[in-house]
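Mind having a look at this structure? Questions to follow.
A protein chain is absent from this complex, but the other protein chains hold their places.
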Amino acid sequence: MLSQYLLSGITTGAIYALVALGFAIIYNASHVINFAQGEFVMIGGMATATFFEAGLPLPLAVPLAIGTATLVGVLLEKLAVEPAREASVVTLIIITIGASILLRGLATLVWDKKIHRVPAFSGEEPLVIGSGAGSATLLPQVLWVLGVSAVAVALLTWFFRRTLTGKAIIAVSHNRLAARLMGISVRRVLAVSFALSAALGALAGALIAPIAFTSWDVGVMLGLKGFAAAILGGMGSSAGAVVGGLALGLIEALGAGYLSSAYKDVFAFLIIIAALVFLPNGLLGRRAAERV
Amino acid sequence: MLLRAESVGKRFGGVAALEAVSLELEAGAVHAVIGPNGAGKTTLLNVLSGIYKPDSGFISFQDENLTGRAPHQFAQAGIGRTFQNLQVFFNMTVLENVMTGRWLHERCGLAMALLRFPALARAERACREAAAALLEMVGLARWAGSRADSIPYGALKRLEIARALAAEPRLLLLDEPAAGLNPTETREIDELIRRIAARGITVVLVEHNMKLVMGVAQHVVVLDYGRKLAEGEPAEVSRDPRVIEAYLGAEACSR
Partner (left out) sequence: MAAAPPSGFRKPPKPLLALAALIAALPLALTNNYTYEIAILVGLNAIVCVGLNLLIGFAGQISLGHAGFFGLGAYGSAILAARYGWPALLSLPVAVAAVGLLAWAIGRPILRLTGHALAMATLGLGIIVSIVLATEDRITGGPDGMAVPAFFVQGEKAWYWIVGATLLVAVWLAQNLIDSPRGRALRALHGSEVAAGALGIDAAAHKLSAFVISALFAATAGALSAHYSGFITPAKASFLHSVELVTMVVFGGMASTFGAVVGAAVLTTLPQFLTVFKEYEMVLLGAVMMLTMIFMPRGLVPTLERALAAARRIGR
C-alpha cells in the first residue's frame, strides 16, 4: 500500500510543483502573488478538452490549450498587474483574486459548468510494477505527468541559467532598478514571466486532466495548493517550489492513506502552517535580513 | 557605569560583524562610535537596542542584564534610538509620531481604550502638550499637523530624535543623525545633541562626520572590521597611529 501512496503522492506532487513554479516565477519578477494561477491550470485542461472534442488530435490540442492560457496570462499582466504595480500587497492580492473570479466566470460562459473528460495521452490500461505486497498499479498517464514535469523543470533550469531572457528575469527578481540600468526591459520580463507561468499551469492542467477530469472550478483548490507548496518551499525559490510541491503531494497522499481521506487537505494545511511557524522562510527560503 | 557591553560578538553567516567588543559607557557623557564603512557600528547599535541578539557576550544597563531580551524591553529599560535608514511613521502626522514616542509613559489598557474612560481624554491632552514641546525643542513646531511624508529630509531626521526623546530615555543611540544633511543642518544637529546632553541624557553617536564627532563627543570608540581598535578622548584617538592608518587619513592629521 505504501508504494501506492508514494506513487500517487509524487504524481499530484509533480502537478503541484508545476503550479508552484508558476507562482514562484511571477513572484520573483514582480513580487505579486498571482491568485489566478489556478485558473491557468483550468484553462489548460478545459481548452484541451474542447479542442479534442472539436476533433483535433491530442498532440495538437494540448499545445493549443497551452498557447491559449499563455495568451490569457500575458493579457492579465498587461491589463491588470501593470496598471497597479504601485499598489500595496493587499490590493494586488485582491486584483489577482478578482481576476481568478473573472476567469472562472468567463469559463462558465465560454464553456459550461459540466465536468469534461480528456483521454489519456497514450492509453488507459493500467500498468503493474513490482509484485506481491510491494506492487503498485499505475496509469500510463502518471508516467506522462512525471516525465513531462521532469523535462519541464530541466528545461526551465536551462532557461534560467543559460539564456539571456532567463538571466534577465533573475536579474529583475534580485534588483529591479539595477536590472533596468543594465538595459533590461522590466516590462518584457514581466510579460515573459506571466507567459511562462501560465504555460506551466496549463501544462499541469492538461497533464492531470485525463486522471482527475476537468471543469470550470478545478483551478481553485489546485491554485491554493500550488500557492501553499510555493510558500512551503520558500517563496521565490524555484527549487523550493519543486520541493514544496512534491512534499505537499506526498504529505497529502500519506495523510489520505493512513489517516482519513476526508481530512487529507486539513492534514496538509496543518503541516504547512506548522512548517511556516518553525521555518518562516520555507524549507529552502533565504533569510532576508532587513537593514535598519 | 550606565552601560557595559562585555565581549559582544555577532555573526551573519560567515561574516563576523562584531567580534569581542567590550565597552563601558559613563552616564552623562556624549560617546561616539566611529569607523570605516562595514566596521560594525550600526550592528553595535542594533545589539545595544535589542534588535540583534549577540551570539556571545552580554549587555548590562544600569546593572541589569538585558542580553537576549526583546527590543521593546530594551526601550522599557530606558534605551532609545534613531535609525540610519529613517524609520519614521509615514502613515501619521508629525505630532502623532512624537505622541507615539510617549507610549511608555501613558500606559493605556485595552479596556480603557475600548470604552474610552474619561481619564483618557486628560492623558491625551497631556501627551499632545508634551509632544508639542518636544517639536518646539527640535524646531519642528510649524509642521506639527503635517503628514510625516510631506516634510523635508532634514526635518525627518530631527523628527526621529524628537520621537525618541519623547520616551524619556536615559541612553539615546543616534545612528548617523547628520547623514545627508548640509552644513547648516549639521550645525543644528550639533546644537541639538548638546542640548540633549545638557538634559542629562547619555548619548551614543554613530557618525561619519568627523568635525561633528570631535566637536561634541567626550569619549570616542573606534571600530574596524568588527573589533574595537581604539578608544579615548577625541584628541587622543585622532592622534592614534592605528586609527589614522585604518581610517582617519591625512585630513584629520591636520587638526
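The chains carry the letters A and B, assigned in the order they are written, with residues numbered from 1 in each.
Throughout what follows, a contact is a pair of C-beta atoms (placed from the backbone, for glycine too) under 8 Å apart; a residue touches a chain by one contact, two chains touch by 3 or more.
Everything numeric in this text was worked out from a predicted model, so none of it was measured.
Note that of B:V47, B:L66 or B:A167, the residue touching the chain absent from this view is B:A167.
From the options B:E26, B:E64 or B:E106, the residue with contact to the chain not on display is B:E106.
Residue-wise, the contact with the chain that is not shown comes from B:P71, picked out of B:G9, B:P36 or B:P71.
Contact with the omitted chain, checked across B:A16, B:A132, B:A179 or B:I244, is made by B:A132. Listed here are the subunit A residues that touch the chain not shown: 33, 80, 83-84, 86-95, 97-106, 108-109, 220, 224, 227-228, 231, 235, 262-263, 265-266, 269-270, 272-273, 276-277, 280-282, 290, 292.
Seen from subunit B, the chain kept out of the figure touches residues 49-51, 70-72, 74-76, 80-81, 83, 87-93, 95-96, 99-104, 106, 108, 110, 112-116, 120, 123-124, 127-128, 132, 143-147, 150, 160, 163-164, 166-167.
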